[in-house]
Every structure is written in C-alpha cells, then in structure tokens.
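Below is one structure, written out as structure tokens; the observations come after it.
Heads up, one of the protein chains got dropped from this complex, but the rest are sitting where they should.
On to subunit A.
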Amino acid sequence: MGINFRKETFRDDFTFRNSPENIRRFPFPYHEDAYMYSVNIEPHVPGPKNSVFEHLVDVDEHYVSEMQDRAMVLAEDPLRCQSLPHMTLAGWDLLELLMTEKAASYPEHFSLTREGDRWHWINRPLGIDDTFTFGDVSTLPYGPMEYITRQSQGDFAILDQRDNNLWMDAGMITTQADWSLDFDIGMNFFEWHAPVPLAHEMGVFTRALKYLTNIQQGKPARRLNWTMTINPRLDTSPENFHKWGGDRLTVTPENVGQKVHLRVELQSFWRLPRSNALVFPIRCYLLKMDELVTVPKWARRFHRVLRDLPVELAEYKGLTRYRQTTVEWLSKHDDGAPTSPGFSPD
C-alpha cells in the first residue's frame, strides 16, 4: 500500500496538518520528563514498523508538498544550495545513497535501474523519469546534490573530513531552524556550533566530533534535536527572519493549539564511499499542540519539559516570547500522573 501524499502549504494559508496515523509515528524526543543537552548519538538501524525509523530514509505523507515548498525557497534564494568545487564527488555519493535507499524501501514510489554507469531513475510521486550517466554532470538538469535533494525531504549538509575536523563544504538548506548555510559554508564543526550555549562547556562537541570522524561506511548513526515553531513554517531561516520573526508575538491562549508546533529534527550521519565525506541529513517533523495532546503521555511530558527547560536553552531556541502562554495551555492537559519511561505513547 502506497503513501497518501497530502496537498498542503507551509506558508501563507498554512494548510499543513498531520493525519491521525502520522501523529502516532511522530518522533517524540523526550525519554523522561526533563531535557538537557547530551551526546545523544546512537546507531541508525531500522526500527519498528509504522515509526519514522522503519526505513533509514523516511518518506511520509508530507513529501510532495515539502518538495514544492523547497522549490519555492530556491526560486527566491539560490544560495540555499551551495557546493564548493571539491564536493561534486560527494554529491554523486549522496545521489546514490538516496536513490538506492528510497528504491529499496518504497518500490511502489521509486525505482532505480543501473546498467553500468547508465542509470534510470523513476520518482512517481513527483512525476520524474530520467536517464543519466552516473558521474557526468552534463546529463542531469542540476548538480547531483541539488538534483537528488530537490527530491528528498529534510535539509542536507555535506561535511568534508580533513585535519581531524569536519568542514561544511556543501549543503541544501531550506527548512532550517534559524541558521544559514551561506554564513556557515566553509566553517568547521566548532565554528558553526559556536552560538550553542552550555554544550561546549559540557564537552558535548569534542566528544561528538570524535565519534563523527570515526563513522564508518555501512554504519550510520542518528540523534534527535528539537525546537518550536509558530505556524507550520519549514523555512525559518535568518535570511527570511522578517517574514516569520513577528509570528512569535501572535500566540494567544486561544490559538496555541493550532499555531504552536513542536519541531523535531531527526539527524543522521553517514560516511560516503567515494569522497570519504560525511553527509548529515536533518529531517524536520512538525506537530501542532492540538495534535500533540491527542497522546496523553506526550501532553503530560511536554508540559513538564517546557516548564522546566533551562532558560539558556529557551532563549537560544527562541521560545521566550510564547513559552509561558504555551506552558499554561499545556498545564490543562497534565493531570500530574506519572509518565512511563521511554519515547513511545503509552
């Protein structure tokens, strides 16, 4: 059975919403009633059926609409997609990874046939049927990274590995939580993480980098990160701050359920075979407060997490203006009952 792709928007009239089945598979990121940064990295292995971990590259009901939103962002601002000259090979690696994973996991939607370096790619949801020569940029309408990431949900940063560090030398970044590829391009792991509070002092980044530089082919890893977004807007970039910054002042007790979203990023880390680069897909999932409280455990837990979140984190994530209103709204859905350990609904 195929996925039922929704037709919806992430701007203007904001018609995005989750189907009841999609709510159940939301990657709720708190395993206990409190949250603090940690080196939360684990092997990226396939998970339970009907979870976002079922396949290593997840495609869901928002796929087609998210790709339309990406195309609109790129039309206005081509610098959201950049690749330094030495990263083309890594782009081909990424194209191979995403095509083979998608075709293997979703044969009803995607197919790939290879005869030597002649590749035939069919993407049915987006109506694409292309034949090209692997390794020959002139046979594709875009560079390999741009071509495949215009057909893949989530942002992608490709990191070159040199001098025991990672360098952000390519990326497709249109659904980001307030950071900019154009600003970070060419930076290393410590430089682009400089704005993050507390985690440096906790040693999170030195340890994480050691782990990442040791990631081996065939053994990807993952972690979850989260923030919040007002209105289901994918493109919360610094470049467009003037379009969305003001939304944060529009939250009232009456509209929390519809306007306030938990935004979870499923981040994964993969070694690329030809280039030896690392690719970092950042897959964004949005959940409305009205949708979140349909799962009683999540309602109780998110209320407690948001209420007790250290102020440095709340400020960095930009929650300060609407945190109190949202906590009060959530408190009506928290009867104080204990919650079970772990991520999943009870």
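Note that a contact is a pair of C-beta atoms (placed from the backbone, for glycine too) under 8 Å apart; a residue touches a chain by one contact, two chains touch by 3 or more; residues count from 1.
Note that in this section contacts and distances are computed from a predicted model.
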| item | value |
| --- | --- |
| Protein that the absent chain corresponds to, by UniProt name, given "Metal ABC transporter ATP-binding protein", "Phosphate transport system permease protein", "Secreted protein" or "Oxidoreductase" | "Oxidoreductase" |
| Per the touch definition above, residue among A:89, A:103, A:126 or A:313 touching the missing chain | A:89 |
| Touch with the omitted chain, as defined above, among A:81, A:208 or A:256 | A:208 |
| Per the touch definition above, residue among A:115, A:163, A:201 or A:335 touching the missing chain | A:163 |
| Residue, one of A:15, A:113, A:217 or A:320, that touches the chain absent here | A:217 |
| From A:197, A:257 or A:273, residue that would touch the chain that is not displayed | A:273 |
| Those residues of subunit A which, in the complete complex, touch the missing chain | 38-46, 56, 84-87, 89, 93, 96-97, 100-101, 160-163, 206-208, 210-211, 214, 216-221, 270, 273-276 |
